[in-house]
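Omission of a single protein chain aside, the complex is shown with its protein chains in their original locations.
Showing chain A:
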Amino acid sequence: MAAVKPAPFTYRRAATLGEAVDLLAADPDAKVIAGGQSLVPMLNMRLARPGTLVDIGALSALDYVDVVAGRLEVGATATQADVAAHPLVRAHLPVLAAAIARIGHSQIRNRGTVCGSIAHHDPSAELPAVALALDAEILAFGPRGPVSYAAASFFTGTFDTALAADEIVTAVQFPLPAPATGWAFAEVARRSGDFALVGCVALLRTDAAGTVEEARLALFGVASTPVRLPEAEDLLTGRPATAEAFEEAARVAAEHLDPGSDSHASADYRREVAAHLVATTLADAFARTPAGSTADA
């Protein structure tokens, strides 16, 4: 590949969120940049040719992690590395740290942001699936003031979201799972650090006897957005958390998936990997519940 450089653009560094919104509104071809770990490769390849880059990286007021009213909130400029290492994340939402650990490499996570990954919405990326599994709320700000989006309606297609062109994601709120909820995150990629072929987020809550009270499953890499699996979730609810139930959920999940084929993997392969990941993440999530951790292996 020849040396690759971005096409010309105008760079503007915003000192305040209001200034960032004004700068974004001033050019219909403007794009927001924070860590730039998804955008700069696209600029270098000239897959993206924005007229203006609005850098929100200096908005240090948005560099935070907080837990408020049962929600873990991550600000727009908090890097993936800082979020994954944050004591509040480790304590309250370890599934988020586990998902971040699979993003690129540590050198990428030192610059990339959690909110940037969600706003960018590569359908094979980890964090949109976590947001969907947890019913996260995406907070944004634009000329019409603050606005928020439910994850279930935010991801609309490959590199496409419900965010208006003049709005900036300011934070993501992840509702904390109910106490004693088990979790698991897994993905299959060709090499460490590559985008996943298929990945799965599983959350499982059972009663003391091991009967499933709530199951949440989100797959990525199998469609143009991350997908929940309501049929498999419903099948599990009210049933004992057993290997047989997890296998059946995996079969049902595969029946309802319609993944694409590309040079990386065929649709059949993706479906098979997805089913495998559903069964194994459910088992791993159950092992992290009080009932599952005391059950015989």
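Here is the rule we use: contacts are C-beta pairs under 8 Å (C-beta built on N, C-alpha and C of every residue); 3 or more make two chains touch, one makes a residue touch a chain; residues count from 1.
The criterion applied here is as follows: contacts and distances are computed from a predicted model.
Per the UniProt record, the absent chain's protein name among "Extracellular solute-binding protein", "Carbon-monoxide dehydrogenase small subunit", "Glutamyl-tRNA(Gln) amidotransferase subunit A" or "Multiple sugar transport system permease protein" is "Carbon-monoxide dehydrogenase small subunit". Note that of A:Gly18, A:Pro41 or A:Pro240, the residue touching the chain absent from this view is A:Pro41. Touch with the chain omitted from the figure is made, among A:Val21, A:Leu53 or A:Val278, by A:Leu53. The chain that is not drawn here is touched, among residues A:Ala25, A:Ile108 or A:Val147, by A:Ile108.
Considering the whole complex, the residue from A:Ala14, A:Val32, A:Leu59 or A:Ala81 that touches the absent chain is A:Ala81.
Although one chain is not displayed, chain A still touches it through residues 1, 3-11, 13, 33, 36-37, 40-41, 43-45, 53, 55, 57, 81, 104-108, 110-111, 192-193.
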